[in-house]
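Every protein chain but one is kept in place in this view of the complex.
After this line comes subunit A, so read on.
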Amino acid sequence: MEAVKGTISEIAGMKMRKLLLQIVSFIMIVVSALMIWKSCMVLTFCESPIVVVLSGSMEPSFARGDILFLTNFDQDYTPGDIVVYTQGSYEIPIVHRLITVQEIEKDGEAYLLTKGDNNNVDDRGLYDNNLTYLNKKHILGKIRAVAPYVGILTILLNDYPYLKYTVIGGMLIMVLVAKDPQS
């Protein structure tokens, strides 16, 4: 009996278990962040409910680093709505303002034309494949709210890749080295 108890406590005290616990807690953090993101997607009907402004094409209303919140449950677009769209080979979503909405079907599909407030001409030059108008399938969502400069860290991480590696590496080390409150 005594010998069995000794073995169990020996296993319990092994370094291996501790390491596993650290890894699991790290996965927990990542997964819970992913869960929050995915539930936001479900609630807003939008592929990316939060975007960071990456360019100055909507100055002075939106500066680089501003965070925008979007929804997509109401697809009744009107001129003046600021929308996020992707089309063609551009993978980066673009935040611009709608200037023309012309219905193809009644209360349905429409021809949409966008323009950045700070640009001189409309976006036809940006569209791929000689597209003259966007359609509703290109639109990711409509801007609802703004929080200024909250996303400036994303801009910095994008502009300086070494900062990105340092931050991610530092976070990894912090999580793995941090004292577990249970032990």
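The rule is simple: a residue touches a chain if its C-beta (ideal position, glycine included) is under 8 Å from a C-beta of that chain, and two chains touch if they have at least 3 such contacts; residues count from 1.
Convention: contacts and distances are computed from a predicted model.
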Among "Signal peptidase complex subunit 3", "Ferritin", "Protein YIPF" or "Glycine cleavage system H protein", the omitted chain is listed in UniProt as "Signal peptidase complex subunit 3"
Among the options A:E47, A:D74 or A:D117, the absent chain makes contact with A:D117
The one of A:L43, A:I104 or A:I168 in touch with the missing chain is A:I104
Among listed residues A:M41, A:L54 or A:V146, the absent chain is touched only by A:V146
Subunit A positions in touch with the non-displayed chain are 60-62, 78-80, 82, 97, 99-106, 111, 117, 122, 132-133, 143-148
